[in-house]
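For this view, one protein chain was removed and the others were kept in their places.
Take a look at chain A:
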Amino acid sequence: MNQMTHPTPPALFSIRDLRLSFADRAHKPLFGPAPRVEVLKGLSLDIPEGRITGIVGESGSGKSTFGRILVRLLAPESGQVLFDGKDIGALDEAALRPLRRDLQMIFQDPMSSLNPRHRVWRIIAQPMKRYGRGGDRAAAITALEKVGLSAQFADRYPHELSGGQRQRVGIARAIALEPRFILADEIVSGLDVSSQAQVLSLLADLARDMGLTLAFISHDLSVIRHLCDTVVVLHHGEIVDQGPVEDVFEHPQSAITKSLLSAIPRPEMDESWWDDMSEPA
């Protein structure tokens, strides 16, 4: 993934002072409006085209909410979300629909994001048909083969697939539209370790071959390190660290990033373990 030929690729997304808050209905007083919980507190960042951007943070840091604004499942409260120069934050659903082909998403839980009543080929082909990009069975099978699933999976239902296969279908659905941007929201967190590795290397290969712009949300820094070119660290709705993956990992600027980094299990032995063992428990 070292695309060092373009040191500063143009930004596909330009986000300025993005804010979002939800009404906290649990603490609503009897009269008057419910208090607001700020989820995103003024995010500003660029997402470079043709690169994989990692979005990291603990649960509750606002990373999934931020992702859902990028694909416009949620609308921002204030601030700018420029996608290819257009402020998608201000567009209504009708104006967004033609843009949605370029804003695809792979969901965390493929069991719930694939309609259990539809066959695999239909799940992939239907969005293609809506955007006038073919959308017959053959086109769906081509997309399936790109993610390493043979044509025999086309007529299955989602519950007849394994977790890794389901997530591959999710990827096939997104890439079949040849979008300019794909959001991957914790897409391997529900998979076992060997499927995780397969899905990740598949995604890395596809991103390289198709020149995809990806935002990859994860709480797992070792995954981010392997896959991403740049990384953004979120904490309580604020950016605490951002930059190329190597820089952030080698020289973390904030305590949050340091603590996330120290949580990565390391395969090598640590000298300090021997000190702990010598002390009585």
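The criterion applied here is as follows: a residue touches a chain if its C-beta (ideal position, glycine included) is under 8 Å from a C-beta of that chain, and two chains touch if they have at least 3 such contacts; residues count from 1.
Everything that follows uses one rule, which is that contacts and distances are computed from a predicted model.
J.: Assign the chain not included in the display its UniProt protein name, restricting the answer to "TIGR03545 family protein", "Gluconate 2-dehydrogenase alpha chain", "Quinol oxidase subunit 4" or "Binding-protein-dependent transport system inner membrane protein".
T.: Not shown, but named in UniProt as "Binding-protein-dependent transport system inner membrane protein".
J.: Of the listed residues A:Gln126, A:Thr142 or A:Gln253, which contacts the missing chain in the full complex?
T.: Within the whole complex, the residue contacting the unshown chain is A:Gln126.
J.: For the full complex, which residue in A:Leu12, A:Met105 or A:Leu200 touches the chain that was left out?
T.: Reading the full complex, the residue touching the unseen chain is A:Met105.
J.: Among A:Arg51, A:Lys146 or A:Arg173, exactly one should touch the missing chain; which is it?
T.: A:Arg173
J.: Touching the missing chain, which residues of chain A?
T.: Contacting residues on chain A, toward the hidden partner: 71, 73, 93, 97, 100-101, 103-105, 107-109, 112-118, 126-127, 130-131, 155-157, 159-163, 173, 177.
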